[in-house]
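Heads up, one of the protein chains got dropped from this complex, but the rest are sitting where they should.
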Amino acid sequence: MSHSLLDAAILLAQILLLLAMSFSIIRMVRGPRAQDRVLALDALYVNAMILLLTIGIRSGSLLYVEAGLIIALLGFAGTVALSKFLMRGQVIE
Amino acid sequence: MSHLDALPPWAAILVAVLVLLGALLAFVGSLGLLRLKNFYKRVHAPTLGTTLGTFFMLAASITCFSVLHDRPIFYEILIGVFLTLTTPITLMLLVRAALYRDREEGSADVPQAPPHE
Partner (left out) sequence: MTRRWLPYPILSALLLLIWLLLNQSIAPGTILLGALLGVALAKVFGLLRPPKARVRNYPLLGLLFVRVVVDIVRSNIAVARIILRRDSRMQSGFVAIPLTLTDHYGLAVLACIITSTPGTIWVSYDSSANILLIHVLDLVDEASWIDSIKQRYERPLLEIFQ
């Protein structure tokens, strides 16, 4: 019983996270300004990282956790570079 | 049929609840990104996913793998450490960039820069 509950919970969580990712993508497409798009990209990264954790739980492989770690770090670097770009129009001062 | 059947019932229910809570918070955060009206309001929304949302999901992952492998596995905590260190930096930079751009355009919705700058 409790195991079919767990399966259902993970499936529902993954659907919710996919919806969350699509909301971020809609915001990224709609804008209206560049900072909105960068914010949406950052949220997309975090949602993708959380989704990878649920896939990891479902498949029982710790490799997904490592992928999540890398996504979190790359997302940080990307967003910082993009914010810098918005501020001065160039990445390196 | 799957490896998750090896979990005892209490762990299965705990993991299910944690997974759902984490996903729900991330979902509400992204919904806010869509619903709120302007950039400075929207910037608050994704913090839900990066704080408690990630926390619940990490707790679920740690519980699941520790029980499955019968030893404490908690290196997922590193994701939490990196995320709590980096999120404030990205958000602050982004808000400052937005403020800079709005001030450049002379927008009336943001406070003006102090005169001596």
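All chains are identified by letter, namely A and B, in their written order; residue positions are counted from 1 within each chain.
Methods note: contacts are C-beta pairs under 8 Å (C-beta built on N, C-alpha and C of every residue); 3 or more make two chains touch, one makes a residue touch a chain.
Since the model is a prediction, treat every value here as computed from it, not as a measurement.
For the chain that's been dropped from view, list the shown partners it touches.
B
Out of B:V17, B:L36 or B:L68, which is the one that touches the chain we can't see?
That would be B:L36, which touches the missing chain.
Please output the residues of chain B touching the missing chain, sorted low to high.
Answer for chain B: residues 25, 28-29, 31-32, 35-36, 40-41, 43-45, 47-48, 51-52, 73-75, 77-78, 81, 84, 87-88, 91-92, 95-96, 99, 110-111, 114, 116 touch the chain left out.
Criterion: only the chains that are shown with their structure count from here on.
For chain A and chain B, let me know how many angstrom lie between their CA-based centres, rounded off.
Computed value for the inter-centroid distance: 9 Å.
Which chain B residues qualify as touching chain A in the complex?
Within the complex, chain B touches chain A at residues 2-5, 7, 9, 12-13, 15-17, 19-20, 22-24, 26-27, 29-31, 33-34, 39, 42-43, 45-46, 49-50, 53-54, 57-58, 60-61, 64-65, 68, 73, 75-76, 78-79, 82-83, 86, 89-90, 93-94, 96-98, 100-101.
For the complex, give me every residue of chain A touching chain B.
That would be residues 1-3, 5-10, 12-14, 16-17, 19-21, 23-24, 26-27, 33-36, 38-40, 42-43, 46-47, 49-50, 53-54, 56-58, 60, 62, 65, 68-69, 72-73, 76, 79-80, 83-84, 86-87 of chain A.
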